[in-house]
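With one protein chain removed, the remaining protein chains of the complex are shown where they sit.
Naming follows writing order (A, B and C), and every chain is counted from residue 1.
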Amino acid sequence: MSASALDAAFFVRWMTASAASVNREADRLTELDSAIGDADHGSNMRRGFAAVAKALEAEPPATPGAVLMAAGRQLVSTVGGASGPLYGTLLRRTGKALGDAEQVSVDELRAGLRAGVDAVGQLGGAAPGDKTMLDALDPAVDALATSFGAAAAAADEGARATVPMQARKGRASYLGERSIGHQDPGATSSALLFATLAEVAG
Amino acid sequence: MSASALDAAFFVRWMTASAASVNREADRLTELDSAIGDADHGSNMRRGFAAVAKALEAEPPATPGAVLMAAGRQLVSTVGGASGPLYGTLLRRTGKALGDAEQVSVDELRAGLRAGVDAVGQLGGAAPGDKTMLDALDPAVDALATSFGAAAAAADEGARATVPMQARKGRASYLGERSIGHQDPGATSSALLFATLAEVAG
Amino acid sequence: MLMNVAENVVADALHGMAAAHPDLVVDVENRVIVRRDAPVEGKVGLLSGGGSGHEPLHGGFVGPGMLDAACPGEVFTSPVPDQMVRAAAAVDSGKGVLFLVKNYTGDVLNFRMAEELAQDEGIQVASVLVDDDVAVTDSTFTAGRRGTGATLFVEKIAGAAADEGAPLERVEAIARQVVAQSRSFGVALAPCTTPAKGSPTFDLPAGELELGVGIHGEPGRERRAMMTSHEIADVAVDAVLTDLEPRLPVLVLVNGMGATPLLELYGFAAEVHRVLAERKAAVARTLVGNYVTSLDMAGASVTLCQVDGDLLRLWDAPVQTPGLRWGR
Partner (left out) sequence: MLMNVAENVVADALHGMAAAHPDLVVDVENRVIVRRDAPVEGKVGLLSGGGSGHEPLHGGFVGPGMLDAACPGEVFTSPVPDQMVRAAAAVDSGKGVLFLVKNYTGDVLNFRMAEELAQDEGIQVASVLVDDDVAVTDSTFTAGRRGTGATLFVEKIAGAAADEGAPLERVEAIARQVVAQSRSFGVALAPCTTPAKGSPTFDLPAGELELGVGIHGEPGRERRAMMTSHEIADVAVDAVLTDLEPRLPVLVLVNGMGATPLLELYGFAAEVHRVLAERKAAVARTLVGNYVTSLDMAGASVTLCQVDGDLLRLWDAPVQTPGLRWGR
């Protein structure tokens, strides 16, 4: 596999590694959600990605698109909350955009993710700056034009940039000005997914 | 009034001063009751003696017996719990024993209190050694043969002697061996009443 | 605490009961709660009471099919005789009044005084003591077993019997039968805070629990490291079954102490059912909820009551009170 040709196995590795990193960071995600939400983001993500890893192991799909669509379906069916439909939509739309190619280039992945991220924005009605996962996802997809590492760095920076923001979407918005000063849990898990992607890409 | 002739005013003073000392010590009584009971002895005693003081002020009875009987009735009608009927009975029986004499001697008071304490024993079915108010009341009445001060000292000693006892009556008995090591709240309030009696007697 | 001043919590609550329950006559001054249609012609009056802090017990169980009147004392403090005398007079239709008394020294003494006073006023009174808590050894070395969860069974079943027009001796006999066939065991996961004291009634470090607690914030018989719901059900049901040895189906009360979420109580109920099935005890009915509470104590108790067809019929009979309601 060339650096720019990503196959189904690569996406399975990304999802499986994501299950591990989400599991490792679950307490921190819950802690962040405890400050401005309802203290379940860590267990939501852990439950969802554990189901994803299990499903992909049991029946590994043949194409990158199918892997992400299967993963997205698992998230929708097991997570609940706001993050379930949103991450589920992200992966399903991205997968759909990848079509049934056996391999995809990084650029194709970037275009697919762009479609996925836009779908998240449409579904949840949020835009970057609202202190949600979009604040990590959106710059990460753009930076993927440079490299996986740049995407991961942009996601992390985007997540950290949510700290001074006042939330306008999701539960944190109920807090009004009291949401300022805390990092958004969903943006943090998004950064985690892009960090894992960069690791898997080597 | 000679040292050994106690009139109605003396008993009103005792009751009024008891209301003050019970009020002052209420938190300590509740704290003791919290360890081996249900954390209400202080408020029970405060509520009861406040009613006693108010009733005696509103309509001061003419004789020692009538003062104690009125006080006992107030306790029965306002305290509730175990201590209400028990202290109510103590004062009513003592008052009854004093008859309608205008003045009573210390010896007559002692005999009256003996009748009262025995009635408490009969009503509650407890005996000295069961870790109840009787452990302070019983020796105090005997020591009254010597002096008010001796009675107060005996009551205090009796209350402190309840610490190593295992309760066999009242709520503390539910704790079995765990009741050991705590001073009985009722014995403590009894000691307080005798201390107040000694103070009032000068 | 959600209150004004500690001295007034009971009066404040009674004002709220009066506002919420037009079917009840709430005499705040005299601390008596009576069903509005009392005295009910030809019916034995059923009266209970005790310290406050166990809500909905007893005031929440006043109404058709259950109590005719309740006398709430101060928090965790038995009511005074004057209350019961007044309530007895209000509910006596000439058929007599039954006092249902939880076995605590204070309750026993105050109700006994009230019984004498009411009889002096020409009211026929009988009393039944509820003493179901197996955590307390029933011997001459204690004040006897506490009355806890079984009180609900006694009030409901005796209430149904009175509702059917049974005479005083019969209602009394049924109440005694329910007491004889009921046993309870309780655990605390966190202590409660009384308004008067304003701090927990005992220290219970997180990660420990008290086995064998009553409903007055007292410590239990034994402190242990935290146990699972599974393990607690094993201990609690075993303690009850060892004493009760039921041969008939049982009513099951999985009762919350106040602050334990219903979500956890239902999980505990599943464990209680598991143990009962393992022990081959048949279940007739199950009630899960906060019925006989200890303010904001966290924890639960299990009460079993062995019932024959007649008692089960009385249990199922209609009841219409703020705290328990079905069949009408």
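Here is the rule we go by: a contact is a pair of C-beta atoms (placed from the backbone, for glycine too) under 8 Å apart; a residue touches a chain by one contact, two chains touch by 3 or more.
Fair warning: this is a prediction, and the values are worked out from it, not measured in the lab.
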{"item": "Visible chains that the absent chain touches, using the contact criterion stated earlier", "value": "A, C"}
{"item": "Residue numbers in chain C that touch the chain omitted from display", "value": "1-5, 8-10, 12-20, 52-53, 55-56, 60, 75, 189, 228-230, 232, 254, 258-271, 273, 283, 286-288, 290, 293, 295-296, 298-300, 320, 322, 325-328"}
{"item": "Absent-chain interface as seen on chain A, which is shown", "value": "30-31, 34-40, 42-44, 47, 76-86, 123-124, 168-171, 173-176, 178"}
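As a working rule, only the chains that are shown with their structure count from here on.
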{"item": "Where chain B and chain C are represented by their mean Cα positions, the distance between them in whole Å", "value": "31"}
{"item": "Chain A-chain B separation of Cα centroids, rounded to whole Å", "value": "73"}
{"item": "Averaged-CA centre spacing for the pair chain C and chain A, given as whole angstrom", "value": "53"}
{"item": "Where chain C touches two or more other chains at once, by residue number", "value": "none"}
